[in-house]
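I have a structure I would like to understand better, so I am pasting it below and will then ask my questions one at a time.
The complex is shown incomplete by one protein chain, all other protein chains being positioned as in the whole.
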Amino acid sequence: MKKIGILTSGGDAPGMNAAIRAVARRASAEGLEVYGINYGFAGLVAGDIFPLDEAVLDDKIARGGTFLYSARYPEFANVEGQLKGIEQLKKFGIDALVVIGGDGSYHGALRLTEHGYNAVGLPGTIDNDVPYTDFTIGFDTALSTAVEAIDKIRDTATSHQRVFVVEVMGRGAGDLALWAGVATGAEAIIVPERDYDVPAIAKKLEAFREAGHDNAVIVLAEGVMSAQEFKAELDKYGDFDSRATTIGHVQRGGVPTARDRVLASKMGNYAVELLLQGKGGLAIGIENNQITEHPMEELFDEKHHADLDLYDMNNKFNQ
Amino acid sequence: MKKIGILTSGGDAPGMNAAIRAVARRASAEGLEVYGINYGFAGLVAGDIFPLDEAVLDDKIARGGTFLYSARYPEFANVEGQLKGIEQLKKFGIDALVVIGGDGSYHGALRLTEHGYNAVGLPGTIDNDVPYTDFTIGFDTALSTAVEAIDKIRDTATSHQRVFVVEVMGRGAGDLALWAGVATGAEAIIVPERDYDVPAIAKKLEAFREAGHDNAVIVLAEGVMSAQEFKAELDKYGDFDSRATTIGHVQRGGVPTARDRVLASKMGNYAVELLLQGKGGLAIGIENNQITEHPMEELFDEKHHADLDLYDMNNKFNQ
Amino acid sequence: MKKIGILTSGGDAPGMNAAIRAVARRASAEGLEVYGINYGFAGLVAGDIFPLDEAVLDDKIARGGTFLYSARYPEFANVEGQLKGIEQLKKFGIDALVVIGGDGSYHGALRLTEHGYNAVGLPGTIDNDVPYTDFTIGFDTALSTAVEAIDKIRDTATSHQRVFVVEVMGRGAGDLALWAGVATGAEAIIVPERDYDVPAIAKKLEAFREAGHDNAVIVLAEGVMSAQEFKAELDKYGDFDSRATTIGHVQRGGVPTARDRVLASKMGNYAVELLLQGKGGLAIGIENNQITEHPMEELFDEKHHADLDLYDMNNKFNQ
Partner (left out) sequence: MKKIGILTSGGDAPGMNAAIRAVARRASAEGLEVYGINYGFAGLVAGDIFPLDEAVLDDKIARGGTFLYSARYPEFANVEGQLKGIEQLKKFGIDALVVIGGDGSYHGALRLTEHGYNAVGLPGTIDNDVPYTDFTIGFDTALSTAVEAIDKIRDTATSHQRVFVVEVMGRGAGDLALWAGVATGAEAIIVPERDYDVPAIAKKLEAFREAGHDNAVIVLAEGVMSAQEFKAELDKYGDFDSRATTIGHVQRGGVPTARDRVLASKMGNYAVELLLQGKGGLAIGIENNQITEHPMEELFDEKHHADLDLYDMNNKFNQ
């Protein structure tokens, strides 16, 4: 192995740049040449490939987004797409790849491995919805953004004795809602992994109010319903002067937190180690604080499991 | 004058606590007793009034929201409401008031002044829509929040070559959009004070894209229309892979910026000086970097004027 | 068990308030009464003890420092001190305690347990120097503060092509330097756990400069020497237009990160569970992402181990 390529795929996530840098730095240290591939698999097929210069990497560890750009490219599911991609790898002499993205992008990575080009996957998504990893690259930053936002909303909730329904991201996963809810002392957390009971919540909020605690924040995972919809439900069971708000796209960007940068660096570093060992088709994770890898096929049959102990603990805190 | 009362009214704004603290500290220094009035004019009428203890003030300068709470209370427009309020002032021996809120709350303050209780108003609102002041308390913090959010959104816009329509607050005023737009290098700013031309904007975005600048942020004042509506308009004139996002309630809360704290401190300090001079019915502002005051009546006939030079400058930057 | 007390001891750390809240909330849910003890063991002995009101807890999860105050109190090492403390516990009817602080404070907690008052310890310190826990409460926030500071310093280092020696906290432990160094792409990290070679570092910096990479940040753990001393050493081996800077006390304060709040909440929650099981003399930790406990005695013979893989990885990145 002499040359490796790196691409980012799917939604952007803070820490992707730190991961790219880690792969490039470690690969350079091992005497490998490193190529950046722009626009994910679309750029691979189009040959939008260039040597990753050290100077370009210098200030990237602290930058949100991905400087290799990202794009959806469903055409890579077809063999023709894959073969065009392999042609480009041949043309540039690239032997192996690191793919950073959600587990959707692992399908493409696995196909390349099957074609003889080892590809290793890094979980880059704010949603924390990838199996076999406790945390994805970007989750901690999105969490931090959500928590800062909810702290601000709490100011207004307190000043005006209101109930706010705050919708956070996470696609089908409740992780962001769970962590953000616990971290902001949410009076209720609503996630797809658990049933919810609006009348019971309304009753609890009434009880809190009678006890002198007259504002509340409900953190809602987008996978359940929209903040507006939940507010409409809630308003049927009481008059809370409620407001609905959606934190929105800000959760995808921003300067990555220290945790995300370190996690991305460790994973990027380990990806190069696996490639050096001649391995491919592996998805890297962090489980119980250890960097691990699993065959990509295993991820396709598995679901990510949110830490629902947080849910139960938060309920105890708000009895 | 021996005792003064302080209340906050209308939407909460970061820096209100700093203003309360400034009034209380300066009043104490002048040998006055200071009373907090909870929940704005509603609390005045209900007699929710208490001596403002020094200890309570200690950590407030850095806190968002208002620890005196705020509430709408349209009933104070009626003479009965006002007389009830005055009864409470008599009961507590309060001679004069400082009212912190939008110019809506100045009506109540003026009525009290007419009844013989001098009241001075401070412009506390994130919207910057109060006449005779260049800046309101809370505007700088809301601006800072909006800019941090748009910086994050820019990461995703860049990574995915998208156009984002970002809606910021400001009610009828374009100030927040103008300042946030200039500060984030927005490719277009849409404000109520100026007409807009969606086809022309679409054409400009196409030209930028052809020149290799393939992402854009349009900062939109809520007073024009919603982000979703603007996006729908824009999509009629081109395919920009556009997204609409609303920054929302976070703009109302959060730790106040240094600027807001200093502005609030100066205004609170000056309010006490005016009351000491036996003056009332005055609205405090900052104009051309000087603390000023105007009779409240003058504000009711006047509109706030946004700094539209920012609009023209931004257009030049994005020709 | 009917009543539990909570105190914070040693240096303050962000997340201590979140831990106090978690203990109080979970204890209330279990029908226990909760008392706050001000000023650590000093306040225990002095009887500065009060019922922890729900209302007091409301806004604490997001606040730095400890609202129960902290103080050093070496007198608690003596039996007289301990007996006075126990007298106070009797007077208030407190059956068990949660002690939040560095492992130094565990000695006092163990003594109380031996006297029949179960005490459980939570690792609250920014230094991450407590054995049997991967992370202490406050570490993530201090790390975040250090990283934000170094990001800013990098701006100046880049603008002026300088080498900055940046001293971070950690007492005898290198954790903060290791994590902050990796997260900011430090060209070198100096920690007490590893030897350092100033001439070799100087040579490496020269090589970087010749390769066009003409600024650098060296992250230095305070346990090694001061930034000024290290700069003086470095300047002997080259002209780097170097600067020394110490991040200082800011690392101890500030709004806790989401991670610290969640960690503190989990640990506080678990402390109540242990006390409910009639256990004491235990130190809570997080190991491999699981909440664990160990007899306090075991900690006194054990040293915390920094994650030196980070050191080696960073060296690879900067070959």
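As written, the chains take the letters A, B and C, and residue 1 is the first residue of each chain.
Here, a residue touches a chain if its C-beta (ideal position, glycine included) is under 8 Å from a C-beta of that chain, and two chains touch if they have at least 3 such contacts.
Since the structure is predicted, the reported quantities are computational estimates derived from the model, not experimental observations.
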{"item": "Contact set of the excluded chain (shown chains only)", "value": "B, C"}
{"item": "Residue, one of B:Val182, B:Ile218 or B:Met296, that touches the chain absent here", "value": "B:Val182"}
{"item": "Residue among C:Gly93, C:Gly212 or C:Gly248 that touches the chain left out of view", "value": "C:Gly248"}
{"item": "Residue touching the undisplayed chain, where the options are C:Glu75, C:Asp155, C:Asp197 or C:Asp309", "value": "C:Asp155"}
{"item": "Residues in chain C touching the chain absent from view", "value": "8, 11-12, 14, 63-66, 69-71, 145, 148-149, 151-156, 158-161, 164, 243, 245-250, 252-254"}
{"item": "Contact set of chain B toward the excluded chain (per top definition)", "value": "21-22, 25-26, 28-29, 54-55, 58-59, 61-62, 134, 140, 143-144, 146-147, 151, 154, 158, 179-180, 182-185, 211-213, 255, 257-259, 261-262, 265-266, 269, 287-290, 309-310, 313, 316-319"}
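To be clear about the criterion, only the chains that are shown with their structure count from here on.
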{"item": "Chain of greatest Cα-centre distance to chain A", "value": "B"}
{"item": "Distance between the centres, which are taken as Cα means, of chain C and chain A, whole angstrom", "value": "28"}
{"item": "Whole-Å gap separating chain A and chain B, where each centre is the average of the chain's CA atoms", "value": "35"}
{"item": "Interchain centroid distance [CA atoms averaged], chain B/chain C, Å", "value": "39"}
{"item": "Overlap residues in chain C, where contacts from two or more other chains coincide", "value": "none"}
